[in-house]
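Take a look at the following structure, please.
Removed from the display is one protein chain of the complex; every other protein chain stays in position.
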Amino acid sequence: MDSPTVAVHEGAHHEHPSYQRHHFVTMDQQRESASFGMWLFLLTEIMFFGGMFTAYLIYRNWYYPAFVAGSHTLSIVLGTTNTAVLITSSFTMAMGVWCAETRKRSGLILSIILTLVLGLVFLGIKSVEYHEKWVQHHVPGLRFDAMTFVHPKAEPGQPVEPGLPLDMAQHTEIYFSLYFAMTGMHALHMIIGMGLLIFMLIKAVQGAYDDGNIAFIENFGLYWHFVDIVWIFLFPLLYLISRHQ
Amino acid sequence: MSSIVSLPDQTTARIPKKNYISNENGILSWLLTGDHKRIAILYLISITFFFFIGGALAGLIRLELLTPQSDLMAADTYNKVFSMHGIIMIFLFLVPSVPATLGNFLIPIMIGAKDLAFPKINLLSWYLYLVGGSMTLWAMISGGVDTGWTFTVPLSTHYLNTNVVTTGLAIFVAGFASIFTGLNFIVTIHRMRAPGMTWFKLPLFVWSNYAASILMVLGTPVLAITLVLVVLERTIGIGVFDPSKGGDPILFQHLFWFYSHPAVYIMILPGMGVISEIISTFSRKRVFGYSAVAFSSVAIAVFGFFVWEHHMFIMGVSNYSTLIFSLLTMLVAVPSAIKIFNWAFTLYKGSITFETPMLYAFGFMGLFTIGGLTGVYLGSSGTDIHLTETYFIVAHFHFVMVGGMLMAFLAGIHFWWPKMTGRMYPEKISQLAAVVTFIGFNFTFFPQFLLGMLGMPRRYAAYPPEFQVLNVFSTAGATILGVGYLLPMIYLVWSLKYGKIAGANPWQATGLEWQIQSPPLTENFIEIPVVTQEAYDYEWLDRQKEREVTQVG
Partner (left out) sequence: MSEMEAKHGEEHHIVSPKIYVMIATALLICTALTVAASYLELGPWNAVVALGIAVFKATLVVLFFMHIKYSSRLMKLTVGAGLFTFLALVGMSMSDYISRAWGSF
């Protein structure tokens, strides 16, 4: 009992996989550390988006009519499609993690490609939407004109929306500021994610994950699902404000 | 005067040939290292560099305030000088000071691990810090920034024509350095502890760094997004904080202080950890109320997220909300007081010796108490209205940050210097430095409390002539303080070559870091230790020594 500080480490005779880093005692410890670290990073992401959600909540209560009007300029079809696309990509990514766990290389490659393609589709649709905002002078700061909300033009096949008083119409710029800040930050995360997906695709094709060293894939999966969650909130908050009006 | 220092026989003692410094040679072995101890040294060198820039700017501020007129520099230059002083000192010195240097060096050793959980991320953190620091310097050289360290909107977004964007992005980048440090610490402390090292056997330094890391991970991203929004508002004109578009500048304040108040605790908590270690070692007693001190760190971290609005009482927030935040602010005094009282009780009937780290620690206790108690004035919504934006608040946060944190930082640097370098600093001159720092500090900042009470506002280059006497006091004190900071710089460098060989445990301290050689091996431990003793168990240490003697004899 009286050998307090130093004793021989019992696990030393175990076979360690080649990818275990020298400062971890067991593979479990390494895996848990990696996933815990990833979760802590996601906490920072929650707070990062949290600042914008707070701003959104406050301004939505202050300028509700402006938010309704701004929301109605977004295309519900494109938004819903994008939500479905992103959820599906989350699903394919989850399948990718499963393939990696069960060491199915071709399944993993297919999942990564599908996730990548769906991510591209999402960003493609997003850029169509951004372009539409640019054409309609709805980009805050750079190209913005509140008058379209004072005298709305009739959309073909739709009843004319009632116009807003001038001061409230000007506050749609706040809505669009938040729209671009939030979806822009989200899109930035998607772009970073797709860069990592391409990196993973190359590694997967080379067979780098066949030996069970899949912490990177698992943690990337967490990241990708987090990006999905952010969109799950952005979609109703930005697209679905009082659609019945 | 008695002393607990026990050094090996200087005629025969040698620095161990194999250690983390001598392990590899060449500049690349440092720049690409994954070793937490080397990264700590890299951080130490870089934060010292920024500290001296920040300090030089402080000198300029005090020189300008020597006379009532704005004569040394124009008012807008003065604005840039104090802004840069604040930005550099807070984001590039105080926030990383103890965690990134001492924490990086010691936490893995204290918990019995070979390294932090993510060595590469640790290195990345240092590089991000450097990028952030270089961008800040670039912003300073290419025209400066005069928003104050708070980047207040709409001043920063609409009215100033200085380098707000560069500085904002610099702080954004430096923020991620801090996030990665915190993330690494949390994972390491949870997952890398040696067998037998339970949470309640951890040294209190680890606890306080853990609490600070929580704040880094959860608070910093809010600052990051706030700065991004400021930069976007300035560059392309989105309108989240812009009152002319219906935005609310006070929302900026909410988001900014949601980070920047906890940031105060990011700065002070690791310092409190240092003090716990030192008080215990130099009074040869277990820290009184170990678990209370440990939990008070966590309590400070949690309460830290619920008090930020006390920075905004005069900014037009709701009175009812002011009431709530003012009451919650008082809560923070409780865990802070628990710490101070428990340190005092640790000293009670201890065998106290007065080595340099202990002198700095005493300085910390006194100055932090004054800083903390004046914080209660400022947290009370009534007195705050009179005192905020005056020199009272300047004096208050310098008592906490400089009197508290910087004292703790210097205490820690002296305390662990033998462990980091293998050599002792010179004792007499360092005691002198500690005393000079304490005197200089009080001369500099105590008059500022009086100035604040008299109503001298902060952030102006000129002031009414009747305030001059106290300002001259303050400037005179600043020169003494400057000497106090230059001394360690000189003799610590000197000691790298000429200091006495320290041996493994010069202080007869109990932490795991003192049971290994100094400077440590790259892998810290030859064999991962199994911990059975409590923290600060000096009897265990005596038994250890006895056994060694009997074994050797």
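Lettered A and B in written order, each chain numbered from 1.
Note that a contact is a pair of C-beta atoms (placed from the backbone, for glycine too) under 8 Å apart; a residue touches a chain by one contact, two chains touch by 3 or more.
Because the structure is a prediction, the values reported are computed rather than measured.
J.: Per the definition of touch given earlier, which of A:Q20, A:S35, A:S75 or A:T148 contacts the omitted chain?
T.: Answer from the full complex: A:S35 touches the omitted chain.
J.: Just one of B:H85, B:K114 or B:H254 touches the chain that is missing; which is it?
T.: Within the whole complex, the residue contacting the unshown chain is B:H254.
J.: Give the residue, chosen from A:M47, A:A69 or A:L108, that touches the chain omitted from the document.
T.: A:M47
J.: Tell me, which residues in chain A touch the chain that this view leaves out?
T.: Counting only chain A, the missing chain is touched by 14-15, 26-28, 31-32, 35-36, 39-40, 42-43, 46-47, 50-51, 53-54, 57-58, 61, 76, 80, 83-84, 87-88, 90-91, 93-95, 98, 101-102, 221-222, 225-226, 228-229, 232-233, 235-237, 240-244.
J.: Please output the residues of chain B touching the missing chain, sorted low to high.
T.: Answer for chain B: residues 190, 214, 218, 222, 250-251, 254, 258, 305-306, 308-309, 317-321, 324-325 touch the chain left out.
By our rule, only the chains that are shown with their structure count from here on.
J.: Just curious, how far off is chain B from chain A if you go by their C-alpha centres, in Å?
T.: One centre to the other, that is 35 Å.
J.: Taking the complex as given, what residues does chain A use to touch chain B?
T.: 1-9, 22-25, 29, 32-33, 36-37, 40-41, 43-52, 54-55, 58-59, 62-63, 140-142, 170-171, 173-174, 177-178, 180-181, 185
J.: Which stretch or stretches of chain B touch chain A in the complex?
T.: 113-115, 117-119, 121, 179, 183-184, 186-188, 190-192, 217-222, 224-226, 228-229, 232-233, 236-240, 245-248, 251, 254-255, 258, 512, 515, 523, 525-533, 540, 543-544, 547
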